[in-house]
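Take a look at this one; I'll ask things after.
One protein chain is absent from this view; the other protein chains keep their places.
Read from first to last, the chains carry the letters A and B; within each, the first residue is number 1.
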Amino acid sequence: MARTNEFRDKKVIGALLARIAENKRSLPSPCRIMEVCGTHTMTVHRYGLQSMLEKAGIEMVSGPGCPVCITPGEVHEAAIRLVTENENVILATFGDMTRVPTHLGSLQNAVPAKGSAVKIVYSPEESLDLARQKRNKEIIFFGVGFETTIPSIAVMAKAAAGEELSNYSILSALWLIPPPLRAILESGEVKLSGFLYPGHVSAIIGQEPYAFVAREFGFPGVIAGFEPGDILLGIISILDQIREGRPRVANEYTRVVRPEGNPVAQALMREVLEPKDACWRGLGVIPGSGLKFKAEYSAYDAEVKHDLRITARGIDLPGCRCGEVLRGILPPSRCPLFAKKCTPESPCGPCMVSFEGACLVHYKYRGPKS
Amino acid sequence: MKKISLELGSGGKSMRDFIARTIVPAFKNPMLAELLDASHLPGRIAFTTDSYVVDPIFFPGGDIGKLAVNGTVNDLVVSGAVPQYISLGLILEEGLEWNALEKILRSLKAAASRARVEIVAGDTKVVKQGQGDKIYINTSGIGKVIAKPRPKLIRPGDKLILTGTLGEHSLAILTARGDFGLEARVQSDCAPLTFLLPFWKNGVLWMRDITRGGLATILSELTEKIPYPLLIEEDEIPLSKAVQAASELLGIDPLYLACEGRAVLVVPGEKTHDVLARIKKNPLGRKAAIIGQVEGKIGRPGELLLRTSAGGLRLLEPLSSELLPRIC
Partner (left out) sequence: MCLAIPSMVIEIDEVHRTGKIDYLGTKVKTNFALLDDVRIGDWVIVHAGFAISRLDEEDAQETLDLLREIAEKS
């Protein structure tokens, strides 16, 4: 059943692009579609779809779909301080978090205090295992993510509480997708024709949270999967919605996304977490856009347990313009630092660091100069 | 106070810069400055050294002993020399299990026999518990120069041959560490490349073993030596199912995974099929393939290009930093 070949097949991709070009012809230009998921950004560029779509009259715009990128520098700095200023701390984190540049350098080149270390994990579960195995260390999991990852972090907190693990806590940066969509639409900064909604976030939250985009703002949108075929089918759906004058929340990714999402995951999130007004790099504070641990879980909330007092302002390092890239108003190639002062080896900001940061994706998958 | 960070040993650009800007200038020596796999000394002697700090020391398909011999042997082979003698420096941590040491000594011996080298000098030290990670090994190697890599003779149309599948050593280490809860059916590809020595007389112009940084990094380094771009075909890269699966699960690119028994060769166009056929006759070269060529029509000097499976063309960069798994 993992027959993804058709979704990437050259002939199928060619046919889908031809269909898009055909449908686009009868519509007013330009057609600009925003995606808010780093994995969508990656797929579009890794397969060279960006330039092929431009030829068909479609411009893809990246929004704030990279959780590493939107996490303010102050949170990264708190993580760095935890491991450099305290002995016997193990900071468990996902890979690309370690390379984000901050006023204190990056986690990767921070020199830990005696007995402390940074450990890269693939699953939040590994951080819990660490806490169980190394009782003489304080384990802190740097839990960053959107709704795809948030339920698993909630599971970890619940498990830690159940086992009364006194040496475990989570430094969380948990982000919700629908609120920044509203903020972007309300600001009117970016001219858009529609949205591609993230397939796996939607597997958790379902279709309803995006309904306001169509109902209140009149914009078409489609939940799409992550193969090239999925994205192109999604674009065809948006073009149909524009042509019919019937904006809605369509679902191309029916094989994974149910209209109601994942109720078990949603219930777990509600049990452990509550909404907060989170500060996003580039977008500032957006009401109800983040989640934090409920009071009964404060023993596992690193911010409370270790009295971190983080005041996030969401401002970039001097010269860096990641905030504008995340708002969709500055394509990476138009940032004056892009590929000059700011490269993967010497990144100026998180968008060039995160595997799904728009700048890194544009850079890594760029075509030859000729 | 500036301190050494782990990144400086990762095999990526920061390590190369560190070596080029800090280590090499301390010695101001033309042979060293070339940064070859092995230095060719007067009297047609090749000399190289390498240290092994792998964790864990035992992994599917090998151990630190096997690595220590083959790594140094391979550096000599790809520099155009027949490996002959190895020195062995052992730094043992107090508390290392006796059985483990015996096993590693047997591995060292077996690897040396297989590669037809003799271990002729050595040193052993023991450090306090906590001051060394079980065992560190340094091997230096001496070989007889039989050829010199000739990158200046490389021309458009010359082909790139990869001797086997990518990344199995890296995956074997990941699996042995128990990282990421992965159980893969994989064995390290650690092996001597001595079977490639005859091809130096068959017109091979250049070869490198694919170690830290992976194929993309090795070929990027080649583009710095020649005035032509290189093009590789994604569909032609041999990959085992295990590496394919792990790459997709962890979000890592096999083109950047280290091997310990694979090489890439540049062969003149007209000799390619013959060389390939003969490499494939060797069990270590069964999955060898022509993966690309030196380009004359597309791209610019200094570019390493990849033609993707979807048909697009893009640039491949050398590894810039420690390979990290992504989750999102």
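Methods note: a residue touches a chain if its C-beta (ideal position, glycine included) is under 8 Å from a C-beta of that chain, and two chains touch if they have at least 3 such contacts.
Predicted, not measured: the structure shown is a model, and the values here were computed from it.
When you scan A:E126, A:D240, A:E324 or A:E345 for touch with the missing chain, the hit is A:E126. Shown as candidates are A:S116, A:T148, A:S172 or A:S289; the residue that touches the absent chain is A:T148. Shown as candidates are B:R44, B:K225 or B:K241; the residue that touches the absent chain is B:K241. Listed by residue number, the positions of chain B touching the unshown chain are 180-185, 241-242, 244-246, 248-249, 251, 326-328.
Where chain A meets the missing chain, the touching residues are 1-4, 6-7, 9, 11-12, 14-16, 18-19, 37-40, 65-67, 94, 122-126, 145-149, 151-152, 155, 198-201, 203-204, 226, 229-230, 233, 252, 254-258, 262, 264-265, 268, 356.
As a convention for this text, only the chains that are shown with their structure count from here on.
One simple way to say how far apart two chains are is to compare their mean CA positions; for chain A and chain B this gives 35 Å.
Chain B contributes residues 3, 5-7, 12-14, 179-181, 229, 250-251, 298-300, 303, 305, 308-315, 317, 320-322, 324-328 to its touches with chain A in the complex.
Contact residues on chain A toward chain B in their complex (touch as defined above): 8, 10, 13, 38-39, 46-49, 52, 66-68, 94-96, 98-99, 108-111, 120-123, 125-126, 145-146, 148-149, 228, 343-345, 355-356, 364-370.
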